[in-house]
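With one protein chain withheld, the remaining protein chains of the complex are depicted in position.
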Amino acid sequence: MKSPLHTTGEVLASKRVGAFQHLTVVAPGVAERFRPGTFVAVSVDGTRLARRALWVHGVKPVGGYGPALQLVVEPVGPGTRWLAERPVGTRLELTGPLGRAFALPKEPVATLLVGEGYAAAPLYPLAERLRERGCAVSLLVAAPDERRLLSALEARRVARAVTVVTADGSVGRRGSVADVVAGVLAQSAAEVVYAAGPVPTLHAVAAAAEQAGAWSQTAVEQPLACGTGLCHGCPLPVVGEDGVARVVRACTEGPVVRGDRVRWDELAGAGEPS
Amino acid sequence: MKSPLHTTGEVLASKRVGAFQHLTVVAPGVAERFRPGTFVAVSVDGTRLARRALWVHGVKPVGGYGPALQLVVEPVGPGTRWLAERPVGTRLELTGPLGRAFALPKEPVATLLVGEGYAAAPLYPLAERLRERGCAVSLLVAAPDERRLLSALEARRVARAVTVVTADGSVGRRGSVADVVAGVLAQSAAEVVYAAGPVPTLHAVAAAAEQAGAWSQTAVEQPLACGTGLCHGCPLPVVGEDGVARVVRACTEGPVVRGDRVRWDELAGAGEPS
Amino acid sequence: MPRLPAAGGRRGRRGPRRTRVHRGAGRARRPGPLGRAGRGGGAVVIDLGNPVVVAAGCGGTGRELAALGGLEGIGAFTTRSLTLNARSGGPAPRIAETASGLVHSTGLPGPGLEMFLATELPWLVQQPPRVVVSITGASVAEHAEVARRLARAPGVRGIEVNLAVPDARAHGLLDVREPFHAANVVAAVVREAQDLPVLAKVRADVLRVAESARVVTDAGAAGVVVGGPQAAALPDGRPAGLSGPAVRPLALRCVTEVRAALPGVPVVGGGGITTAEDARAFLDAGAVAVQVGTALLHDPTAAARLAAALA
Partner (left out) sequence: MPRLPAAGGRRGRRGPRRTRVHRGAGRARRPGPLGRAGRGGGAVVIDLGNPVVVAAGCGGTGRELAALGGLEGIGAFTTRSLTLNARSGGPAPRIAETASGLVHSTGLPGPGLEMFLATELPWLVQQPPRVVVSITGASVAEHAEVARRLARAPGVRGIEVNLAVPDARAHGLLDVREPFHAANVVAAVVREAQDLPVLAKVRADVLRVAESARVVTDAGAAGVVVGGPQAAALPDGRPAGLSGPAVRPLALRCVTEVRAALPGVPVVGGGGITTAEDARAFLDAGAVAVQVGTALLHDPTAAARLAAALA
């Protein structure tokens, strides 16, 4: 695996789709190293010291620039709002790709990909890689509402079967991932489940996978300060391969971890001496 | 005299002329209150706490917006560079007009206006007001070089006699204000001399005026933190009307003060207990 | 808690939300060797109007703020720290910009007490905010003398003793870094202030702020002001104070320490407060009011906007 880079990128395009701002950012070297499930850490707003993590939604060649990163920003606070408002041409300090990617199966098995809100972003490039390996891909996309449902159209392109749920029922079934995941999983006959979204969603997916005897790979978001493994500010309580409970760095030993290894109940107070 | 305002302005135009960036800023209410010799305090770069002072170069009606401020920025540090790079449409927090303006003579007397670099800015609107009152206006404009000579063309329009000096001789006479001011003053037969520029220049003008028995009004720049009289961070050592030496606030009791009242020799270490 | 005490005090002019700082009844008031009772024999109360207070030395003479609408709706105005005689202040440069802060060493310039009483105070007490006069000096006796004269000045609502000057020695002021010395000053001021309540502004030094708060209230202070400048240096190395958002987490920690150690002592908090969210963090930590300083230098309407947001 190649090392990540710290570099200056440039915003080539910025487009509003629903509640999200889709950014195309050229960052030489970063796009080439990308694997689904990794993220970039971006500096925002000149003087803010903590970096903001963003999933890489994809890599797209842009004429004259080489491959560019596709990022999806939900403006929820000062940093993401700042990013969403950047005009084309803005230079961005960014580091990436960071963290552990989704592990790909060695055999062509059936897979289920579960994504909620903007966090569905890394599942689209993952679906492509899985299909390249001959894996059957089912997709469960969830969101609070239609405006925060990521790329439902594209979903049909990358997956054999697509299920959509929204909390308000504005599109697809009304409900949550927790409500439907067991059924969708059974239907997909998946041996590996990949998930990205809020912690309760990931927990529900991991539990359903365990129940069904499937592997799960969960992409866990924890508030980050550096994103590069330097600060130990992103505690993730897990059980190690050796069966010993420990706390790892979500940004470096994660963000993708096996669902059965996460101590979900402690994630709220992650790092409490165990 | 009306109170200053704290308001949000907007950059309507930004134009490079030589080494200076000329900004047109609409700031409702501020332009209407302007008198030559006052300044505005501008917030720069989001998080910088000290404000940046800028002379008002003029007030110009802009279609649909009412009167707009003309500002001249020499990019010398982070704040002025930030200002010089602002695109049209940028919103600026500004306060003004601040400080004491040039005092106008009650009679139509001959006057000499001396300005160096960007600091010549307030002399142009002053020249207009003096002419309205029937005062003869002579102008001495100085700069390190041609690129930092302010509006030499406009000078011919507002003044009867114009003298130009540059340190490198790139335009006008080679030399400094100190070299020529006594001669120009004699020629102009001015009873009042107005000056704006670096401290040594002002000192030379004040001395020449005193020598010639003329009044002088000097616009003194001291590093400011607030510009509004709150912080006492801008000490200006003067001799009061009562003959007592004291230290006043350059932003509030100044920036324009009688040249014969300033303790020029102490200005470097202003505030040293006297 | 003393946020809105029920008893005593003059009626405010500006609506219902008012903040009074007093020694709470919830805790037996330690009489101490220098304790004293108020006019009515009850607790000494200082009426700050509402929880937004202009910090000492950041509001000019008051007139500059008033001209810009900067006094609108605020509870109290604290003057710059006044001394018995006029002071011209320290040499330039006095203030430097640093990351989210200002480093300052003004040397506490001022007109001297008599000139202040004659030319500034009469106008100030006509304004809606309550007036608190901040004082400092070169000796305990000078503090006492200033307090004695202020006790007779009409319209003053309280005295704030500035025990938090980070560059005191450099400017010939009394060095009160030892809590013991601070208590001596407060005792002398309280004695001379008669019925005027006295606030003690203590050093925002995490390790000793609770001890400082204890000794000054034992010496008779009606409350403490916590969160002044941090001891820092100007770029040229001269001692100075650091203020502004940079120091906010330090100030908040100091408030927390004092509240934990001395739950009965009213605390006025300050240090970097700019937004309503900042102010709420201090009020939530138990402060009865907040002081706004550096924010005013950047935006003279900052305190007025804060008062509106909290109203």
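Read from first to last, the chains carry the letters A, B and C; within each, the first residue is number 1.
In the analysis below, contacts are C-beta pairs under 8 Å (C-beta built on N, C-alpha and C of every residue); 3 or more make two chains touch, one makes a residue touch a chain.
The shown structure was predicted, so the numbers you read here are calculated from the model rather than taken from an experiment.
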Displayed chains contacting the withheld chain: A, C
Selected residue (touches chain absent from view) among C:Arg94, C:Arg157, C:Arg177 or C:Arg305: C:Arg177
Residue of C:Thr61, C:Thr83 or C:Ser100 touching the missing chain in the full complex: C:Ser100
Sole contact to the chain not displayed, among C:Ala86, C:Ala170, C:Ala231 or C:Leu262: C:Ala231
Residue ranges of subunit C at the interface with the undisplayed chain: 98-101, 103, 166, 177, 205-208, 230-233, 235, 237, 239-240, 242, 244-250, 252-253, 256, 272, 281, 285
Chain not shown, touching residues in subunit A: 3-6, 43, 47-51, 93, 95, 222-223, 225-226, 228-235, 237, 246-247, 252, 269-274
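By our rule, only the chains that are shown with their structure count from here on.
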Chain pair, most C-beta pairs within the contact cut-off: B-C
Mean-CA-position distance for subunit C and subunit B (Å): 37
Euclidean distance of C-alpha centroids - subunit A vs subunit C, Å: 50
Inter-chain centre distance, subunit A versus subunit B - centres from mean C-alpha coordinates, in Å: 57
Residues within subunit C bordering two or more other chains: 99-100
In subunit A, residues with contacts to at least two other chains: 47
